[in-house]
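Missing here: one protein chain of the complex. Every other protein chain is in place.
Now for chain A:
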């Protein structure tokens, strides 16, 4: 295709490099350096989408990231579809697939546009007024309707195959915005030697200079000066230039989030390249040089394709070599649009008229227009446009003394508008820096700062390249001084600068019924001037309420174009000054940001850390099913062919009770408590007595909080007078260590004892079952494992299978048991040695589920399952673990509190269902009388419940009010459709006398 609106040789695109892509299935040719928007305009395509609410045809309005209309879907293959990409930001690449949005069946004929005709029946607050009653309509009618109507574009349905990167960055000075102010700041800061980072969201750094080639700086053309400035910055090792990088958020203490787009512009994806990178920058000083955003004017038909911002037309002309029309009209309240019109005229575009709402316009501008043969209509208004899918005419009327005169029609194929400029203070707003209303400029300007930052250039209301350069140099030098650098403030000789001023307009006056005007403020959310006025009439007084009632500024562009116009109209309707009505606060991110960039490395396998033991790989190879336990993954059970979980667990349980099982207990928390005062420390921390525990012996330890409730438990072995090997629950390891450190450092700093986490030093294999000793004995060197020599609850340092080991004789199953600790590097080898040796003894590997069943058969608690932070040792039936002679331990005083010693506390008991085949649901509530009226009085709940293979029936544990006084009583567990009956028992179901341990 011929690109009829491209000006040969003009602009910064590479005219020698055509780039082909598709838009709604049609092949479009652009140039390397084009955006999708500029390439479409070069081909005369203005219609790029349909609006969200009324499905009105829409064209591109701006040339930057503030674009509200030209939102497209882009794709580069399966999983790589992205909705709502701004056509003004997406660079063209070979083979890019782009499509318009919110249209059916086609962009040029859309059924949903019926909403446009019905617009007067869908006023502001329509949903709030309409979808109120009846209640039953909500689920079936209203919500589906709203959901169908809501949302821009189509959500991707496939997993994103791209990956995203993340990087931290530190610098002295971070400059946001690469226009003249940002460049001057970077030169000043860079020359001082400060570590400087300059970021710009565009593909090319340069900002305004890219659209103002006629300005001369230091005797050079703007583009030559720009090239020289960038070349100089590139030679500085302390300066980093980042294009295609958006500063998305400005957080506390000068933390700025950047999103860098790495591959979206590339024809071919490099293998393994991340698509985007999130940077977390900690900057000493931040210079915000984000410039200003042009305001649309508000008049009937201002959203027709072909109606666009004057500054955007100037950018398309100079940067991309594209004329936005052959015959354009201009409507403005600011001088800047006049210059844009002149540039277009010079490029051969017929400028039909310049309409200025001001009665008085600088003579230099009108004279120039006249010299170019442009009709000048000062003191005029625009009252309408025509054209179905593209603007065809504009209706203009004279305004005198507030009276709108007769209209006339001017033919045009593009209408350029300019309502002045809004300083871009989004990032400043993120810092909660306050803004002050400047009545003369008609804009909010930065006032009180909360962070170490400077605002430079148009962002603080300065206008013109010279002013921006000078202010940028000042800001850069000031920022560089903070880290102690000496920076000079550069001066710049600028010729051809096009400064100017304007007035702030609300909606333009009209001779027609303003109530029928479709004068849009928020293009993306389809909010018109009359919606704002309606909101005020209906009682909204604050801009925050007006915003939510009308949805003005609530679209993905966060009101970059609409907020200030909405405010001016609301203020006018309220008869107040703008600052009295307020300004909504901008929030991060500055522009829409992909979830991929925000999640970056935290996706797939790295969504969260998964901790693995040394034996994990063996379990995986053996077909274990895993379950997460805190950050660990643990083998849950080891199914054999054809086994479900129930069958596998039953087999594993049988093997442990009749032969021997092996279990990876490496995740248990381990703390080495060492020092002359180690025993004293444990006396104070744990409920149990430790002073008289002999080296070589172990004891079950119970840890309470200051409130007397159970926090953790575990076996503690004494290795020497001054050395204990403490074990904790898997999930409690870090918490217990922190709690111990807290007490040690704040309560007992006088104790000579130190805590070292050894959880990961040791791999631990538990051998449990009647054959455990037979399995282990041949592998242990120089140690008598007989019950007399190495009884239950003994510990010794020895050698097992050739590895240095700490060997515990402990049982969490009620069977003869050993736990072998070896340095973690040997964990896998130890496991395999025991596995080999165990083949003769019927060994099976078992997982956490079997471990849970076996301990429940013995009534051993799991902290956090059978306790919930309100259970005392007495409640849990662990009163025996309290050292009666001890004067103190953490939680002791609380155990004497009246409510702790009161009758009727919930106590841990066993439950046996009347129907032995029924396994209760964990968490099920328990009542005493199933015939009482609802809501019933609940007296407890089931904490653990399993099928016991050893008993051939179900077992359960429960916390029940006064439970130990209810032995033999039948309680009731109401479940959906039926109520179950269960008898209260002692929670010790298998080998209650512990005979199996005495072998």
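Some observations on this one:
In the analysis below, a residue touches a chain if its C-beta (ideal position, glycine included) is under 8 Å from a C-beta of that chain, and two chains touch if they have at least 3 such contacts; residues count from 1.
Just so it is clear, contacts and distances are computed from a predicted model.
Think of the chain that is not pictured: of "Aspartyl/glutamyl-tRNA(Asn/Gln) amidotransferase subunit B", "ABC transporter permease", "Small RNA 2'-O-methyltransferase" or "Sarcosine oxidase subunit gamma", UniProt labels it "Sarcosine oxidase subunit gamma". The chain omitted from view is touched by exactly one of A:117, A:140 or A:605, namely A:605.
The chain omitted from view is touched by exactly one of A:113, A:152, A:169 or A:347, namely A:169.
Listed residues A:219, A:237, A:270 or A:933: the one in touch with the omitted chain is A:270. Within the entire complex, the positions of chain A that touch the omitted partner chain are 163, 165-170, 262-263, 270, 272-274, 280, 282, 601, 605-606, 609-614, 632, 672, 674-676, 752-762, 823-825.
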